[in-house]
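Here the complex is missing a single protein chain, while all its other protein chains stay put.
== chain A ==
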Amino acid sequence: MPSPAAEHAQEKAPTDGVAARARGLTKAYGQGETTVLALDAVDVDIARGRFTAVMGPSGSGKSTLMHCLAGLDTVSAGQVWLGDTEITGLRDRELTRLRRDRIGFMFQSFNLIPTLTALENITLPMDIAGRKPDPAWLDQVVDTLGLRDRLGHRPAQLSGGQQQRVACARALLSRPELVFADEPTGNLDSRAGLEVLGFLREAVDDLGQTVVMVTHDPGAAAHSDLVLFLADGRIVDEMEQPTAAAVLERMRLFTGRAPRTAETDADVRRVAETAGED
């Protein structure tokens, strides 16, 4: 019963260098006694050309970590680099340009601009930048994601899975240094979810992209090369070549003290299903 990641373990891309790096990354909300530390002096390296999953229970700071790495959020202390660029301390205009040109995004839901067609959504960041997409690359991305006959459709005319594939295409089109995916399968049924995870996997393996995915779904995390476990704002563990069962097991350790939640119950069920399919 090999996990998806295990299948890919042999053809893993060489990790030449670091796509993003954080040192002493701290994010605090509130002031004085009510201060809540979402991230507590996190040091992390995101390896180039790999598929990294960030896992953790609700409130562990996994989304905050992604937002800070992606230049969407400001940090309270510490430093963040994207490639060689230190992004902590950049002003809004520079951050915006950085996100536009060097980072790709996928969100859990509401990924697309409803008034634009699929194609227009895909090319949107490049259009905003005033650049023309490389037609051959565009074709490749579109074909890889199977969107050829959906390009003229508006988001409302697409299924949830198709919408996420369009978002994926958009994230890949400018060949960003880093693709951030925030719970990209959270709103999808398991089949569509698997499809999207497959594409992210392909993006790393075949297109040489770097992907960071935030998820609380062990089944999804199992598609990655490396899982970082977050709890209470710290990276508490990591796992190479994860499998769903191992990830779920590890998660239980961190949430063991906390009462079981509906979320973890759902995880268990989903892992069971995933395992059954595999």
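Everything that follows uses one rule, which is that a contact is a pair of C-beta atoms (placed from the backbone, for glycine too) under 8 Å apart; a residue touches a chain by one contact, two chains touch by 3 or more; residues count from 1.
Heads up, the rule we're going with is that contacts and distances are computed from a predicted model.
Asker: Just go with whichever of "DNA polymerase III subunit epsilon", "ABC transporter permease", "Fe-S-cluster-containing dehydrogenase component" or "Roadblock/LC7 domain-containing protein" UniProt uses as the name of the absent chain.
Answerer: The UniProt record for the chain left out of view names it "ABC transporter permease".
Asker: Out of A:30, A:114 or A:135, point to the residue that touches the absent chain in the complete complex.
Answerer: A:114
Asker: Sort through A:77, A:128 or A:253 and give me the one touching the missing partner chain.
Answerer: Once the missing chain is taken into account, the touching residue is A:128.
Asker: From the listed residues A:48, A:99 or A:223, report the one that touches the chain absent from this view.
Answerer: A:99
Asker: Which parts of chain A face the unshown chain closely enough to count as touching?
Answerer: Against the left-out chain, chain A lists 67, 70, 72-73, 92-93, 96-97, 99-101, 105, 107, 110-116, 120, 123-125, 127-130, 156, 170.
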